[in-house]
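Structure incoming, see below.
For this view, one protein chain was removed and the others were kept in their places.
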Amino acid sequence: MGNLIDVLIKLSIATVILYFVIKILSKGFDKITDMIVAMDKEKNRKLIYLIVGILLVLPFLLSRYPYILRTSIMAIMYVVLALSLNFVLGFAGQLSMGHAAFYGIGAYVTALLMVNFNVPFLLAFIASAIVAGIFGFLLGVPTLRLKGDYLAITTIGFGEILRLVLVNWVEVTRGPAGIPGIPSPSFFGFTINNNIGYYYIILLLAFFTVFVSNRLLNSRLGQGFIAVRDDEIAAEAMGINSTYLKILAFVLGAAIAGMAGSFFATFVHYVNPDNFTYMESVTILCMVVLGGLGSIPGVILGAIVLTVLPEALRGIALYRYAIYGLLLILMMINRPGGMINMDRLKGGRKDENSRGSRSNKVLRRSYSSR
Amino acid sequence: MFLEQLSNGIALGSLYALTAVGYTMVYGIIRLINFAHGDIYMMGAFFTYTAIVYFNLPLVPSFIIGMACAALLGVLIAKFAYTPVFKAPKINLFLCAIGMAIFLENFAMLLWGPETQSFPTIIQNQIYTFGGLKFTKLQAVILLISIFLALVLSYIVKKTKIGRAMRCASQDMVAARLMGINTNKIVFITFALGSALGAAAGTLVAMYYKAVYPMMGFSAGLKAFVAAVIGGIGSITGAMFGGLIMGVVESLGAAYISSGYRDAIAFIILIIILLFKPTGLFGKTVKEKV
Amino acid sequence: MLEVKDLDVFYGGIHALKGINFEINEGEIVTLIGSNGAGKTTILNVISGVVKQKNGDVIFQNEKINNLTTEKIVELGIIHVPEGRRIFTALNVEENLLMGAYLRNDKKEIQEDLENVYELFPRLRERRTQMGGTLSGGEQQMLAIGRALMSKPRLLMLDEPSMGLAPIIVQEIYETIEKLNEERNLTVLLVEQNANLALQVAHQAYVIETGEIVLQGTGRELLGDDRVRKAYLGEE
Amino acid sequence: MKILEAVGVTKSFGGLTAVDNVDFHIEEGEIVSIIGPNGAGKTTFFNLITGVYEPTKGVIKFLDKDIHNLKPYEITSRGISRTFQNIRLFSSMTVFENIMIGQYCKTKANILNVIFKTKNAIKEQEEAREKVEKIIKFLELDSVANEIATSLPYGVQRKVEIGRALATEPKLLLLDEPAAGMNSQEKVEMQALIRKIRDQGYTVLLIEHDMKLVMGISDRVAVLDYGNKIAEGKPHEIQRNERVISAYLGKEVG
Partner (left out) sequence: SSGGSENTNASSDGDIVIAHAGPMTGDSAQFGDMKNKAIQLAIDEVNEKGGINGKKVVLLTGDDTSNPKEAPNVAQKFAQDDRVLAVIGHWNSSCTLAARGIYNAAGIPLLADSVNKALTDGTTPTAYRISLTDTTQAQSLAKYAYEKLGKRRAAILYTANDFGTGLMEDFGKAFEELGGEIVATETYFEGQSKDFSPQLTKIKGTNPDLLFIAGYYVETALIAQQSKELGLDVQMLGTEGISSEELIKLGGDAVEGIIFAGFFHPDIEYPGTREFVEAFRERYGKDPDTYAALAYDSAKLILAAIEQNGASREGIMKFLDEVEDFPGVAGPISFDENHDVVRNIVVLTVKDGKIVPAAEQAD
């Protein structure tokens, strides 16, 4: 107890610093948001080329910093995972807290196929996506009856059940010992054996995910998702089959998470049930909301920040997770829409006098059982 | 053996029930799955522990201090972390609670150290038998306390004016204020009450297992949440029964199916119940009028 | 009794009220009319403290109430029946009504007032134990008004009380408002789209357009005003 | 030709019979109004037609096909569309996007078409946009097309709801109190608008408490009270019906 004062002082300092950092960054985020919204097609394309260019040469710039390279790979993998959850949460508005399960299914399918049956990576990768997608479908079905918090707990339950199966089904999964010795992926006889190779694989997957998200969001289906999220009854009355859309979101999200899992298995060469816990689901959830629910650039940024931040905070060891918690709280207070939130900008008239009643009710409707 | 397993289940279930009642009550008022409830429960246990071990106070005053500190903590949390987010979408509040849970766990670890501390033995464990069911004294105390609290809280929420005000605040804060209800006060009272209950549960559980540790709230919180949902979240009697059902199912499941799948069994029961009754056993289905 | 001075309200960039001034004397029925989005609801929201103004004062019985919280304002006897009714959906009809009497402690009189409300809206008596959320639109409107009456208001603010009500009920409600005004000297601030009705009962009336008062006068005066007839009464 | 026909339709909520054995029909091209006291069952009747509720008893036929066990979205794609008494616009969308949702059931692109942006997908999206723009012009919503719909005044929101319903290209349009919350002048405009809609070839079923509007526009009026249809006929007949006057209209209008 002697260190009570010490701990409190350190945490208060951290809170104050975080507060100002968030305030300052918020300005930056607003600028970025304005920029994205104001940008015309031509500029937009140029910016994207620029970013893609940087991403493509990055590993060569980082070749002397393997730790940063590795962190970048993890960050991009979480971008994929966060975007995959964004299908479910951001698009369809379904609070799923068991997303790590799909990621785990993908990882285990690849691990088992590659280790036990010497299946080539590409096949294992596709199988991971399919199997995870099937589970996504299975989980999607009960969501048709359940809402909000009830759905949340069901998805937590699903995740936990899956983890327990991984732990207990020793004959197949080797239980808690996990599966070591997963081979590196190889394509047409060419084996990926360094982090630069892994970087490009995951980058490709991330591009694919962003592409699909983007196409979807700007289509009739994307608008349908938003409608269902805002008001399911009205959406049905407008001829939208909300059942289909919700299940579609779950299947897509699960399949892509499964792909990320498949990548992870070959990247770390070892899978273990502890990789796919409830906390992992929560982490992915935080990335999505912190970044900006439903906004693709936001979710990407959220995933990067929440992967890099804990690494950056390694220096303060014991205070690391306490500060992580504080960050979540302060972000939610100071920037409820997330880092980059396009909706917020679109509805830029909202402020403290806003028609809170009405819009709040709608959001309540989508996330809680009322 | 069945009867023995049944008593195991009821004993365990009453621990769940005790935690779930506080959980569900906070939910009932602000419609927030307070993920930090489990950690307030942990902090409460640590407060009592500190009073006993560091300040050498006797049990009862320590217990009361523990509850009071937790109530204060609950109010502080509500004031500085939750109320600023009330206007934002639901999911933000939810994340705020998750952030608070992570923070409290690590805060406790910084203060008290990461290791499991032994909680002093205070109540000697006498064994009672009751129609084939066996209970220790502490188990009986816990069961009685949780039934008592469930009754008192249901009464408060259902029958008293403040309870009605709580329910109004949970539905529409603005309209509640237009009735002259001081909604901030209501929220704080709710949190104080819920947190004190959490602390009571945490302390009793710590006494029961003779152990306190920073991570004790995590799985307890999750289990309490499951119990609350089985009973129909927001329903206090529901939480009570949800806790008991879960304890019994878990014990019997561990005994007759597999101890490795013990937690899975709890979740499977949960999912089955929700599929048939989407708002839990005692949950009210308030259908939306179109 | 109530004085509103130089009220300015912004919603983000939108200047919703631009320097509104008016007053209400004790025992008067005052009505605000104006087209959609003119700012009528906003005025009521500022008075009841739900929305905060940028500039200007609200003075009730010679005291500034600008900075009071909504619940404090309600304690002073200013009762607001909000737009969109906002009844408590998961409370039943009677519980909703009793919530109106939240600040009162006179059990017997509360019972009497409850009877009076049921008298006024027999439909509510029939639906006593039904959940607020499943009532029909009009029933909800009755409930919202009934709930406000339960709080013994000194100043009753009604936002479009006739909306969604059957003609026969509208007539009854207006009769009730007049009766309460006469018998109990209740002061009423009425926002109405049904200008015809509102102007008939109002002692004083204001026409609001895009956040400004453009016309004022007694109810009768405005009823006779050409511009009003054209713009709000739908006459050619 | 009968576009919609309901025979013996009943809906109970627990002990309460909200709609009681109602027979009703509407001909193509008609404007028919349903009136009745608050809580008479009008909105519930709409909900039965649009599949939000399933009837406890009875049959509902649309274009001679039984629709009472279809899902709401199926009914909409068959050609019945509605507005809501408590406005239910999509709160994170602009006016344009809200109306665009109405076109959802008229477009076909599936997930693969969308991802690969096939020619057909682009084409139908373009066509949908054009149709929506037409509707926006028609309703004179041009100036607010890019505003968030729910931040607009009620009156405008009602129009957006109508636009959204029109965008589903319905054969039958159900309007639930479209003029509620409008002043008399706006009601006059609403009346003109409804007529204009009918003249475009839509059939309109209307719930409304404003008698001036109802009587001025309807070809036929049906009256519900406590779930029962107590009268039906031409506006002038209804205005004089004793039962309707005592239950609903009150002295002034009668």
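In this document, chain identifiers A, B, C and D correspond to the written order of the chains, with residue numbering beginning at 1 in each.
The working rule: a contact is a pair of C-beta atoms (placed from the backbone, for glycine too) under 8 Å apart; a residue touches a chain by one contact, two chains touch by 3 or more.
Since we're looking at a predicted model, the values are computed, not measured.
Visitor: Need the list of shown chains touched by the one chain that isn't shown.
Guide: Displayed chains contacted by the hidden chain, ordered by label: A, B.
Visitor: Which chain A residues would touch the chain omitted from the figure, given the whole complex?
Guide: Considering the whole complex, chain A reaches the absent chain at 1-3, 6-7, 65-68, 70-71, 74, 167-168, 170, 175-178, 180-181, 268-270, 272, 274-275, 280, 311, 314-318, 320-321.
Visitor: If you put the missing chain back, which residues of chain B would it touch?
Guide: Touch with the absent chain occurs at residues 1, 4-5, 8-9, 11-12, 15, 106, 109-118, 121, 125, 127, 136, 205, 209-211, 213, 215-216, 218-219, 250-255, 259-260, 262-263.
Just so we're on the same page, only the chains that are shown with their structure count from here on.
Visitor: Sort out for me whether B-C or A-D is joined by the greater number of C-beta contact pairs.
Guide: Answer to which pair has more contacts is A-D.
Visitor: Based only on mean CA positions, could you tell me how far chain B sits from chain C in angstrom?
Guide: Whole-Å distance between the two chain centres: 43.
Visitor: From the C-alpha centre of chain A to that of chain B, how far is it in Å?
Guide: 30
Visitor: What are the residue numbers in chain A that touch two or more other chains?
Guide: 233, 349-350, 352, 354, 357-358, 363, 370
Visitor: List, in ascending order, every residue of chain C touching at least 2 other chains.
Guide: In chain C, residues 11, 84, 86, 89, 134-135 touch at least two other chains, as defined above.
Visitor: Hey, which residues of chain A end up touching chain B in the complex?
Guide: 1, 3-4, 7, 11, 89, 95, 142, 145-150, 152-154, 156-158, 160-161, 164-165, 167-168, 233, 278, 282, 285-286, 289-290, 293, 318-322, 324-329, 332-333, 336-337, 352, 356-357, 360, 363-370
Visitor: Would you mind writing out the residues of chain B in touch with chain A in their complex?
Guide: 27, 31, 33, 50, 54, 81, 84-85, 87-96, 98-107, 109-112, 172, 174, 222, 225-226, 229, 233, 258, 260-261, 263-264, 267-268, 270-271, 274-275, 278-280, 286, 288, 290
Visitor: Under the touch definition given earlier, write down the residues of chain B that touch chain C in their complex.
Guide: So the residues of chain B in touch with chain C come to 161, 164-165, 167-168, 171-172, 174-183, 284, 286-289.
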